[in-house]
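A protein chain is absent from this complex, but the other protein chains hold their places.
The letters A and B name the chains in turn, as written, and every chain counts its residues from 1.
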Amino acid sequence: MDITLQVNGLPRTVDVDPRMSLLDLLRERLGLIGSKKGCDHGQCGACTVLVDGRRANSCLALAVAMDGSEITTVEGLANGDELHPLQAAFIEHDAFQCGYCTPGQLCSAAGMLGEPGPSAVTPDVLVDPDLTPEEIRERMSGNLCRCGAYVNIVSAIAEVAR
Amino acid sequence: MKPFEYARAGSPSDAVRRFRPGTMYLGGGTNLVDLMRLGVARPERLVDVSRLPLDAIEPVGDRLRIGAAVRNSDLAADPLIRRRYPMLARAVLAGASGQVRNMATVAGNLLQRTRCAYFQDVSRPCNKRRPGSGCPAIEGDHSNLAVLGASDACVATHPSDLAVALAALEAEVHVTGPGGDRIIPMPGLHRLPGDAPERDTVLEPGDLITAVELPAPPPGASAYRKVRERASFAFALVSIAAVLDVRDGVVSGCRIALGSLAHAPWRAERAEQALIGGPATGEAFLEAAEAELAQARPLPRNAFKVPLARNLIVNTLEELAP
Partner (left out) sequence: MNRVEGRVKVTGLATYAAEYPVEGVAHAYPVQSLIAKGRVARVDASQALDMPGVLGVLSVEDPPQLAPDADGELALFQSRDVAYRGQLIAAAVADTYENARAAADAVRVEYEPADHDVGLRADHPGLYRPEVVNPNYPADTEHGDVEAGLAEAATTVDVTYTTPVLHNNPMEPHAAVALWDAEGRLLVYNSTQGASPDRDTIAGTLGLPPSRVRVVARHVGGGFGCKGSTRPHAVLAALASRAVGRPVKVVLTRQQMFDVTGYRTPTIQRLRLGADAEGRLTALEHVAYEQSSTLVEFAEQTATPARTMYAAPALRTAHRLVRLDVATPSWMRAPGECPGMYALESALDELACAAGIDPVELRVRNEPETEPESGLPFSSRNLVACLREGARRFGWDRRDPEPGVRREGEWLVGTGVAASTYPARRRPSQAVATVRNGDFLIQVAAADIGTGARTVLTRIAAETLGVAPDRVHVELGDSDLPDAPVAGGSMGTASWGSAVVRACEELMKNGKEGRADTTDEVATDAELARHAFGAQFAEVRVSAVTGEVRVPRLLGVFAAGRILDAGLARSQFIGGMTMGLGMALMEETLTDEEFGGFLRRDLAQYHVPACADVADVEAVWLEEEDDALNPMGNKGIGEIGIVGTAAAIGNAVHHATGRRIRDLPITPAKILAPSP
């Protein structure tokens, strides 16, 4: 089936097998290897991209169902040579080791910063909370990091959130 | 994954019109695509209902109507939900991850399947997936499976947090289908396994959930609490949605729904009846919890859920009591 997506600002029209995930479309057909496959079941977050500005697990999205969507991957975060503040902060805070979860962490953090409202640890759901380390940790828990870089990931995001 | 046809529905009635045996409706895909990749779901045809105009949250008199395609994250962030049904926001926020909640729909959340390891593994028997093949969980890994309402055929639990809150709020599930429209009061959507564990719900083939309607919030204080060994992004060991209304030291209203204890969200009616009209004391809460859990039939590796549920009921009600 033919579908058209905006990927990192560029229109892409692709003929896809309905079985193909958005993640496989990005990685195998569009050569955008930044989005990672860690589990293929929405359990690790390595595939996180922004779909119409909101973070989503691209492994659980069928490419056909994304027709007409605007996709931002980690390759689209920087402004030319100028890194996105999250990317720069991740480098400065050593917020990654192997780097495999990193694109998903970055896209997730970029989406998360645009998600006000309460989280599971917010004391009062009526009040939009400040992004304390505890709030960041809860909101970033959909992105597993087996190297255990969470402490640095949280400090990197906290710096950008300030 | 088995090849399938894909079509996007233009309206709820269009979706239902497109339904034939072998068709499944695709919402956010967070569980269906997962199950298709595992070979557990093998649809011949997907009808995509994720973009149907069922994505509004709107007051209807003193009630609130939530479209079936509302994303979980939008539900939890909605000002009306946060103000009038904070327990519901809490339940949704306790589920999955930020990115999954951005994708998952209200209807899809309710219709997600059990996370029983055997159900999800097509190389092993499972009565829910392959009726009559057996239930290895009863002798094997059932550590997070049912202690209430299970059968010899199936000890699966329903994994939804949202459904537990809706059961306590006595929400109504609006359905359209080949047989017309109907309304199913929660917790009536989900059923106990009995001898037909392949059926999670009372829905008929082709039925499509179009909305969930919340009655006016019950008086009293409410809470949702989820217990899990990982601090986030994990299914519940046990969860509770509770509403407690105490007037002059006497319980005038009480609703308790328990999650991850049964094949369906479990309304603790025995506990509620034991409490209403009585004192709001720790002893009363404990007696009520024990009355409810006297029905439990734990297996060797999930027996901990009984004291866990008891503690959770007592503690939650104590926190809610004035």
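In this text, contacts are C-beta pairs under 8 Å (C-beta built on N, C-alpha and C of every residue); 3 or more make two chains touch, one makes a residue touch a chain.
Because the structure is predicted, anything quoted here is derived from the model rather than measured.
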Using the definition of touch stated at the top, determine which of A:Gly68, A:Gly99 or A:Gly114 touches the missing chain. A:Gly99
Name, in rising order, the residues on subunit A that touch the hidden chain in the full complex. 17, 19-20, 24, 27-28, 31-41, 43-44, 46, 73-75, 77-78, 83, 87, 90-92, 94, 96-103, 106, 121, 133-134, 136-138, 140-154
I need the residue numbers on subunit B that touch the omitted chain, in ascending order. 1-3, 39, 115, 117, 120-121, 123-124, 136, 139-141, 143, 227-235, 237-238, 301-304, 307-308, 311-312, 315
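Here is the rule we use: only the chains that are shown with their structure count from here on.
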Distance from subunit B to subunit A - Cα centre to Cα centre, in angstrom: 28
Of all residues in subunit B, which touch subunit A in the complex? 1, 3-6, 8, 26, 28-30, 33-34, 37-38, 46, 48, 50, 73, 76-77, 82-83, 86, 89-90, 93-94, 96-100, 102-103, 226, 231-233
In the complex with subunit B, residue positions of subunit A that touch it: 1, 17-19, 21, 40-42, 45, 48, 51, 54-57, 59-62, 64-65, 67, 108, 111-112, 115-120, 122, 125-126, 137-144
